[in-house]
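One chain of protein is taken out of this complex; the other chains stay put.
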Amino acid sequence: MQADLGFWVLQGLNALQLSMLLFLLSVGLTVIFGLMHFVNLAHGSLYALGAYAAATAGAAIGFWGGLLVAPFAVAALGVVLYLVFIRRMRRAGPMAQVLVTFGLIFVMLDLTRIVWGAQALSAPVPALLDGRLTILGVEYPAYRLFVIALGLAIWGVLALVLGRTQIGAMIRAGVDNDSMAACMGIDVEKMFFLVFCVGCALAGLAGAVAAPLLSVTPDMGLQILIPTLIVIVIGGLGSLKGAIAGSLIYGVVQTFGAVLFPQFASILIYGLLAAVLILRPAGLFPAKG
Amino acid sequence: QAEDIKVGLLLPFSGVYAALGEEIETGFRLGLDTFGEGSGASFEIVREDSEASPPVGLAKTRKLVMQDKVDVMAGVVSSGVLGAIRDVVDGAKVPLIVANAGNDEATGEACSPWITRMSFSNQQVNRPMGKYLVDQGITKVFTIGADYAAGQQMIGAFAEAFKAAGGEIVGQEFTPFQKTQDFGPFLAKAKSSGAQAVYAFYAGGEAISFVKQYDSFGMKDALPLYGAGFLTSQLYVDAQGRAAEGVVTALHYVPTIDNEANRQFVEAFKVKAGHLPSEYAVHGYDAARALVEAVKSGATDRETLGAALQKTSFDGPRGATAIDPATNNIVQPIYVYQIVAGEGGAQTQKVLSQLPAEADPVNGCEMALIN
Amino acid sequence: MFRHTSLRFWALGLIAAAAVLRALTAEYFGVEMVAEIAILAILVIALDMVAGFGGMVSLCHGALMGAGAYAYAMLTVKVGLAPSAAFAGAIAITGAASWLIGAVCGRSHGIYFIMATLAFGQMGYSLVFEQPVFGGDDGVSGVPRIDLSLIGLDLNDPRTFAFACLFVLGLVYWFATHVLQAGLGRTLTGIMHNEQRMRALGVNVWRIKADMFGLSGMIAAAAGALAAQHVMFVSPGLLNWTVSGEALVVVILGGLGTIIGPVIGAIAFVMLKHEVSAHTDYWHLVVGLILIAVVMSRANGIFGWLEQRLSRARPSSARDVIAHQVRKDLAAQGALEDA
Amino acid sequence: MLELNAVDSGYGETQVLHGMTVTAQAGRVLAILGRNGAGKSTTLKTVMGLLPAKAGQITFEGRAIGSGRPYDIARMGLGYVPETRDIFRSLTVRENLELAAKRFPAPPGGWTMARVLELFPRLGERMANGGMQLSGGEQQMLAIARALLMNPRLLILDEPTEGLAPIIVKLIHDRLMDLKRTGLSMILVEQNFGFATSLADDVVIVSKGQVVWTGTPDEIRADAEAQHRWLGV
């Protein structure tokens, strides 16, 4: 069975698909986490919210509408979170941040239950992507290919913005020393606010993309949080390269681990994480500095 | 002289199983309202949140038993909680009506005269499907399920019966419980296993993801999907949508069962909750009815209630249900059903076959009768 | 550095008196709560030792406690060891494991340390959950309590058990404060304030960190072994990372780096949880909001706030130090620190 | 050009400036001298909006900037070289410079990348280095270069010679002299008495958050008593 090429292609695509979903999620977190040095454990909850928003809006205006609405809805929540909590916690150190956002997880978990109920919702796959395509002799769901493409596209856009533009340098300068950045005429507050919103929007997008693939439940954010954190820590905080590398590693280890060594699958990934942290305490591709 | 019965309702109202807790509570309260009238007793409910966590469930049980001094307990969704509190209720001699947790031991080696189960047991739901599949001409099956005690018992019971009937298990996969969101890798494995069908057990969010992903890989045509009925339970079928159509599973209750008691129950439940009842709702409903019947038979305190509960028997929404005196487990018919498109495009359960009620093997249970 | 101020002595005395009073007079559930609080307090003291005095903000202490609980349960139920031997065994096994974790994670700082410990904790969780010997999701039941009939005590009586927990808590409090005031604790605090300098002075930094983490793990294991006896049952949920998160919450709620503060935090947390959950199923929401409010208030938890109000010479709060360390890591000093 | 009128300021509860009143005139160099801890840096930080002015007014070219945010103040044309240099560590030297150069285009005859690299050739050799990898002196050069690239109308320098080798001090002195000749207004805080007096047009001495002496470089050079009393020379 394992000698069959089609099997490997199929699993390879599965790995890639999982990687890209995680990438969409972790890139938002890494942007916030790495650039603002803000530890946002509630990122998973934003993802869940994105899924709910997409499912709700999708029911009214269709999948594509939902896909569009979700990032904005989550970014809007991001605005509230930023103004109420994050702005004041930016300098408080990782422990306080971990705890505030840990608290937010539970608050948002219960809020989703109050608003949408405890039962699972679903979001249908759009008609356009409902079929399957054949690549390399393997039939593969079109929607999953869409997820892969979307992940790659977002990666490209972000790499361009952060690496090649002045904005990227401004953000990093603000991270290093916000007072000095301000003394150089950079509106640090506004910039971070935007960064945070973009990070939230990306979480919302990830949720919207995941909704038709998975079930939409209140605890979906909690479930995805640990894998996302692992991705970021393996890759290295704050670097786009790290987010993509971490996602790919996670996707491959998880997918092939589950198939080839089912009894060790989940320990495998934690072991890998521990090994990375021992050998490279700041992850594989830490941000410069 | 109106009797006052204090009921401790132990259910998860927060955490992953909160939806089930809600469903059971609604059913339980509906049951008390429906049947309680003529009983001459008033029922006081003390509800406690088990958070689906064994230590919490245990602490709450001790509180209900020692401090609130309840006459009877009902509820318990997760088998872990049931395992944890078993010794306490048994030791304190408090009757407990189990309204969900299906682990086989609870009415097997770890059975207790004080624990009566009005829901199901894991093997009970799956065993009949072994023979049923062979009867349908399916002899090679790939099984897949969540990797925890219930998953193993469900799949195990099916596999045993299936093999006994002459079938062959060509592949078996247990996926990390509540940690698997992407079933793609396992589905690819099933596809290349050479099986004629897949038999699955999942519940909750996993059931929804699994059925949807099974469909998206286009596997339903080549490899029909069978499973324990929780897979396409009423609670999830709306979210699964068209992906669930054609899946054949077996369960002790679906809202489309055709009998008078069920029609009344479905009507009343819909009025109360705004949606169709699931099997969890009927667990709560029947647990309440068992309690009321016990009171009607003259029981008033822990001991008499416990004794009366062991003799429960009535025709309810699931058909003829009774407690097996050998194990205190429920004996009930099992319904094989398929998800089909109903009127208005919504999915509904079409009962294909009603398999006769069959008591579980005693399995090391030495049941003492109270009194 | 840890100092025993008079406020701390007063707080300690008051808590002890209140606990004994409550354990003597309360109804069944009240007594159970005393035991629950005492066990949680032991765990958070263990966490405060490393987080509040070494800057090692661990997100695996729940798992360490779980490891202690499982070790005790396995040794008694499956191996058949006498409970008291199992108690010692659980402490030894978990202590060794946490020494290793401390040695390995000691190289990471800040958020990386948090994540590294989280990884080890989750590894333990997966191991227990997935290896059939540990009973999987169903856990291990029938865990016995230590037999103290020789000295005429029956731990199966809830009140006696609560007193036993309080006794262990007292012991742990004494041990933790003693170690923190001894050379090891002093050196660890020095490392928290300035690791580079400590190394330049000739301190073997990883050894200190590992040793303290090991001691902390032993205390967490004691909490775990008590928890296993308390519910007489263990399940994998004990090791979940949210338990570690909650422990950290309790430490912060009470006051990081004060030892007595986390004990107060444990009392507040357990009572709050019970009060709120009696009124609403959405108690996570309420508790979460209160937690956020406490963390966001500038005070160092309940006890830190008290200390600030009541005493002039405020010992520097570990929370500031950790936050400061991180800021120093991040910015090249200067204007940021002024703010 | 820049006026401080009875400004109070400090850190949290500790007040450092007590009615600081000082004027920097357009086209001139003002040297602020004083012992360690006199409040010189605090004055500059308050001007830049890094510390809030609790009382008094600060005006720049007639506009009040008393409680402005640093980034507004910077955009009004104040270039600041902090005592702690504050190089962006995760940016390369080039990026540090470009951050100013690209966002503040040079007016004709203004400072460009080419010109600052001419001024500090050492930086040219380190363009690809991370900001944190520079030696103390290199960081100082970078901080000055960066401020110059903002092409400010008022250049504020907090101890620009601290930790620099004499040869570099001399270099900076000459270049600042050139700048002065072009008519750029400057405020210079210094411990190096010779350096400061040779550059300045006006001198004030600060002690305990107040101006205690005002005059010209010649006057302070001649006033041995004031030197001894306020500067400990």
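Note that the chains take the letters A, B, C and D in the order they are written out, and that residue 1 is the start of every chain.
Note that a residue touches a chain if its C-beta (ideal position, glycine included) is under 8 Å from a C-beta of that chain, and two chains touch if they have at least 3 such contacts.
We take it that contacts and distances are computed from a predicted model.
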item	value
Undepicted complex member, UniProt protein name, chosen from "Amino acid/amide ABC transporter ATP-binding protein 1, HAAT family", "Oxaloacetate decarboxylase beta chain", "Dihydroorotate dehydrogenase B (NAD(+)), electron transfer subunit" or "Molybdenum transport system permease"	"Amino acid/amide ABC transporter ATP-binding protein 1, HAAT family"
Visible contact partners (per top-of-document touch definition) of the missing chain	C, D
Of C:159, C:193 or C:274, the one touching the omitted chain in the full complex	C:193
Hidden partner chain, touching residue among D:18, D:35 or D:175	D:35
Contact with the hidden chain (one of C:119, C:162, C:179 or C:223)	C:179
Interface with the unshown chain - residue positions in chain D	35-37, 122, 126, 129, 133-138, 140-141, 159, 162-171, 173, 191, 193-195, 198, 231-233
Chain C residues that touch the omitted chain in the full complex	1, 178-179, 181-187, 189-190, 193-194, 196-205, 207-208, 211, 215, 316, 320-321, 324, 333
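Here is the rule we use: only the chains that are shown with their structure count from here on.
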item	value
With chain D removed from consideration, the chain sets that still hold together	one piece
Remotest chain, chain D as reference, centres from CA atoms	B
Between chain B and chain D, centroid-to-centroid distance (C-alpha), Å	76
Separation of chain A from chain B, taking each centre as the mean of its C-alpha atoms, in whole Å	36
Junction residues of chain D - those touching two or more other chains	50, 82, 86, 88-89, 131-132
Residues of chain B touching at least two other chains	14, 18, 176
Contact footprint of chain A on chain B as seen in their complex	14-16, 18-19, 22, 173-176, 178-182, 184-186, 188-189, 192-193, 204-209, 212-213, 216-218, 235-236, 238-242
Residue numbers on chain C that touch chain B, as the complex places them	27-29, 32, 36, 126, 129-130, 136-139, 141-142, 158, 227, 231-233, 235, 237-238, 277, 281-284
Residues of chain A that touch chain B when the two form their complex	1, 4, 6-7, 10-11, 14-15, 17-18, 21, 110, 113, 117-122, 124-125, 132, 139, 141, 143-144, 212-220, 223-224, 255-256, 258-259, 262, 265-266
